[in-house]
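Here the structure comes first, spelled out in structure tokens, and everything after it is commentary.
All protein chains of the complex are present and in place, except for one that has been dropped.
Order of writing sets the chain letters: A and B. Residues in each chain are counted from 1.
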Amino acid sequence: MAPATSPTDAAGLGRGRAVAFALPALVLIGVFLVFPAIWTVYLGLTDYRLTGPAAADPRLVGAGNYTTALGDGRFRDSVWLTVQFVLGSAIIGQAGLGFALAWIMRDRRGPVRRLVEALVLLSWILPGSVVAFLWIALLDRDGGTLNALLGTPGAAWLLDHPMPSIIVFNTWRGTAFSMMLYSAALENVPPSHLETARLAGASAFQQLRDVVLPRIKGHVLTNVLLTSLWTFNDFTPFLLTAGGPEGRSEILPVYVYNVALRDGQLGFGAAVSFLILVINLVFALAYLRLLRDRREVPG
Amino acid sequence: MRLFHRPVLIATLTTAVLTLPACGSGTPAGKDGVTLTITANAISGGKNTAAAEWIKQWVIPRFEAAQKAAGREVRVLFQPNGVGDEQYKTKVALDLKSRTGADVIDLDGIWVGEFAQAGYLKPLTELGGTAVETWEGWKQIPQAVQGLGIFDGKKYGLPQGTDGRVLYYNRDLFGKAGLPEPWQPKSWQEILDAGAALRRLPGVTPIQINAGTAMGEATTMQGALPLLAGTGTEIYTGGKWAGSSQAVKDVLEFYRQIYSGGLGDPKLQQEAKGRDKSFAEFADGRIGILAEGDYFWRAVVDPKTGVAPMAERDRVVGYARIPAKRPGAGVRGQDFVSMSGGAVRVLNPFSEHPRQAWELLSFMHSAEAVKAELAGAARVTSRSDVNAEVLAADPMLRFVSEEVLPITVYRPGLAVYPQVSAALQEATADVVSGKPVQEAATAYRAKVERLVGGSGNISD
């Protein structure tokens, strides 16, 4: 998974001390993550609700919540929207733009690079609730900045193009992480190798594919795994579109919120959360496979 | 300060955090006497700030003093909140589920049933004892308003007040459109007719009846349910939920006529901030007719404190009762209809001092306390004696109290209601976005059937 440095025990840690180093983190994770997560998975097997009779006396329903979810058109639509959201904003948007920025700025120094980096990073660290206001102000159909700039008064971006809107939004929101990761990764590509390839007549695409990609594969994997996972669980678009109009931007985290918090169906919501985990796993396996296959192509 | 050169600093920070006073949840014990806690979705300087100030400045000192005079040492604390209803409800439910939480709790009346079913609430008499039955306030609270705190025939909470829905209209725009004024439509058709006249004014959206899912419960309460009442039915009667009945189709058809007929703005119903925007547009003179609760009058277009203030509110804003589909077609054969809700205060069944908590609760609902809570502002309280005094100053709220409350309808307080309500919102959203009424009604029925456990619980 990581760039291939042989992980020898250089500091003479030994098994015992390694366990001692990792233990505090593992204990905290065990108590505050694994335990509630397993409890949540268990809740997914019940009809538990926040209020009403099922709150007092939840019953085991086995796989009932799962069959209900899989049979629910709204859930399946939501899965499809989420896949679009992840591919569009995490893979093409964040990873693509992040890599492009890292590539363009790799041998740039000075104020331009600092300015671009500062803006990209700011959009990453501003609080979500504030960011939602910023984007509503940008995309609003009556007084939105975008309509004023484009001279398209009344264009309802969030209503007529909800998915593209939140995809662009999430690209804006999260590109910083990919940009930083790829900037670091590109430092591992010796300029001389690129030069050699260029002199040998390789096109830019060929250079990227044959010289750059093999050296940053580990970073690409880390990048797509993490950004996909984060995007799969990103609730901020709710603040922009509330999942609408008519559920046309109801991605899975919004679906879970509506089901668990608005409707109070905590058991069902827990089951859907577990399904999100499974979908993530499928994505992860696909990434692993894709990048492993690439490795077999001789560089 | 080089953060990562100095592990000391990190260690200090970490230890500081780890040793922060881990004082427990629930009620901190008073010195020797009793400590009671009040919680509400109100906070100084923010949401419902007046209510928070009242609890802190009026209720707590006076109640403590009164108890002291009676020889009891009682300390009262206030736990403020300022969030959306759903979040507040979740927090209170979690507290009650883990048998902690404040002794006196503010709740929306609509939640009483589902909380009681979950075992989070107990009837007041079981907690407060005989003092509950003999409380002087009961005879001041009309039976219908008491219903806000009643579930399965048992009293769980004291209602704080109630509200009513009306049609607001802009008198200036009515004048320009050549419409009569004062205006009181007698049927849905007359609303559409007025809308058609308003439509000729440039830049004006004739009618705003909330629709769609983005407005949430505001769609149900200000739109679908009063319309449904205008067809003579309620969402839940005789143990059955309304399915794809003719009444539901009539309601959807009315929505269709407004939003496909150019009388309303369909996009506004889809926007995440659509309701806020409808307020701003009405205040700006760009909406002719708007269905809303008296909250709109008190807190939205109020010239001083409103979020979309109208300097000339009293002159420009007119209000009318919501008509039934046709005269006499409404619930109980009424010509006009409305919907009401309201907040209640309940006792925590896990309170360590339930008797004292009842004393505090009833103290908060005494005539004197209720008047103090209003602090000069007018609104419809639960007590007739207080209303008689305070509503004189505000003709709109007097109108609600005298003309609207006698004809109003309340929602069913069952756990599944929010989901049925959401299904109804989705049906209106379908129609507003152009789907045929029949299709929307069928989809709605299928959802409700799944929610309420089969078609045996549905009336068509």
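Here is the rule we go by: a contact is a pair of C-beta atoms (placed from the backbone, for glycine too) under 8 Å apart; a residue touches a chain by one contact, two chains touch by 3 or more.
We adopt the following convention: contacts and distances are computed from a predicted model.
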One chain isn't displayed here; going by UniProt, is it "ABC transporter permease", "NADH-quinone oxidoreductase subunit D", "MucB/RseB N-terminal domain-containing protein" or "TIGR02186 family protein"? "ABC transporter permease"
Partners of the unshown chain among those that are drawn: A, B
Among B:V300, B:A324 or B:M396, contact with the omitted chain is made only by B:V300
Touch rule applied to subunit B and the missing chain gives residues 2-5, 7, 10, 13-14, 16-18, 20-26, 43-48, 79-85, 87, 90-91, 94, 97-98, 100, 273, 275-276, 279-280, 295, 299-300, 307-308
Contact set of subunit A toward the excluded chain (per top definition): 1-3, 5, 7-15, 17-19, 21-22, 24-26, 28-29, 31-37, 39-41, 43-44, 48, 50, 97, 100-101, 104-105, 112, 115-131, 133-138, 140, 142-146, 148, 172, 177, 180-181, 183-184, 187-188, 218-219, 222, 225-226, 229, 232-233, 235, 253, 256-257, 260-261, 266, 269-270, 272-274, 276-277, 280-281, 284
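The definition used in the following text is that only the chains that are shown with their structure count from here on.
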Once bound in the complex, which stretches of subunit B touch subunit A? 86-87, 89-90, 93, 97, 111, 114-115, 117-120, 212-214, 216, 267, 270-273, 277, 414-416, 418-419, 422, 426, 429-430, 433
Interfacial residue positions of subunit A with respect to subunit B in the complex: 49-56, 136, 141-142, 156, 158-159, 239-247, 258, 261-265
